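Note sheet for the following structure.
Omission of a single protein chain aside, the complex is shown with its protein chains in their original locations.
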Amino acid sequence: MRAVTCGVMLALAPSPALAQQSPYAEYQRMTAENAPTELFELEGEEIWKKRQGPKNVSLERCDLGEGPGVLKGAYAHLPRYFADADRVMDLEARLLHCMMSLQGRSREEATKRVFGNADRGSEMEVLSAYVARHSNGMPLRPGIRHPKERASYELGQKIFFHRAGPWDFSCASCHGEEGKRIRMSELPVLYKPEFARPLMATWPAYRVSSSKIVTLQWRMNDCYRQMRMPEPDFGSETTVALIHFMTVTARGESYRGPAIKR
Amino acid sequence: MAAGPMRMRATLGAGYTDVRVLMSHPMETGQRKGSDGKLIPLHFIQNVTVKVNGKTVVEGQISQAISRNPVFSFRIKGGAKGDKIEVSWLDNQGETNSTETAVA
Partner (left out) sequence: MFVKRRGLLKAAGALGALLAAGLLRPIAALAATWNKEAFAAKSAADALKSLGAAGAEASGAIAIEAPQIAENGAVVPIEILSNIPGTTSIAVLIEKNPFPLAGRFDFMEGALAFVKLNVKMGETSDVRAVATAGGKSYTATKEIKVTIGGCGG
């Protein structure tokens, strides 16, 4: 088996006709039907119910926006503003908040291993899969009414097009123009609803090439790495703003995760 | 890697019961190098057995060419709510796991 290395990007070449009928649609449908995401959801459920931290409590009273411990619809309504933290949070930032406030864990300890590997997923990854499952089939409705939600969306939009770093890249460098691809992966134009919708409806996902669940925080982190920019903090305002911007762009789409990705 | 969780769903379909089972297993081909640069030894499920109410209905022999964290679907003739389905596996290192569920 050849290893898939994700190092230097090749020249962004025009892709073959990005038709509505992607040549991989059949593959994506069949792998989604036969995906091992349930195993990770089960693990996530265990972590959700596990007593941890100095306070020795589980996450079962964590308020993900729908009320303490309410899982149904929580993922589909994120990112959103949380008064107790006075900021907009995505799922992972909110989970971290609960780990710290409910369980008394330090930020350092809780984020020591946020991205797992093929042998063992991280707590964030399996928790994300578990929580996301409870929004399957529901329309994506991230928060947009609160002033801070509005500000977060606009910040995300600005960052999306802001060029920086040693390569003078922005998200739009890869995700800003139709017909682009990296090797065989089509690059969706993420500021356009028609492309953002199928994408945001399928995160978190089981990533075949990593044999584990990947989350949006991981994706932001990895994109920053690919752009040769400094590593963003986990759940930072920047990453949440970008995720917020893209989720709002994808508003209304029926959530169909946890999904499976190449 | 110890035997991880195993999950199964058995649902009544049109004239048959669909059995979907998810297994946690590295299914190592023996060709992959670990972080220490050494080859990770061959470690894969060899036998999969499906039983309905204690009676074996499917015996599968598989190779390391089956994907990591295998997912299988089988079809049982007929089937009724409450039927007990059991799936077990045995790998080349003698490790084993099994799970059972009732038809929903």
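So that you can tell them apart, the chains are marked A and B in the order they are listed, and the count of residues begins at 1 in each.
Rule of thumb we're sticking to: contacts are C-beta pairs under 8 Å (C-beta built on N, C-alpha and C of every residue); 3 or more make two chains touch, one makes a residue touch a chain.
The model shown is predicted, which means the values in this text are computed figures rather than measured ones.
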Residues in chain A touching the chain absent from view: 1-2, 4, 6-7, 9-10, 23-24, 26-28, 30-31, 33-34, 181-185, 187, 205, 207-209, 211, 226, 260-262
Chain B residues that touch the omitted chain in the full complex: 2-3, 16, 29, 46-47, 50, 52, 55-68, 70-77, 86, 88, 90, 93-96, 98
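Criterion: only the chains that are shown with their structure count from here on.
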Inter-centroid spacing, chain B versus chain A (mean Cα positions, whole Å): 30
Complex interface listing, chain A residues touching chain B: 1, 34-36, 38-39, 42-43, 118-119, 211
Of all residues in chain B, those that touch chain A in their complex: 1, 4-5, 7, 22, 24, 26, 29, 31-32, 68-71, 73
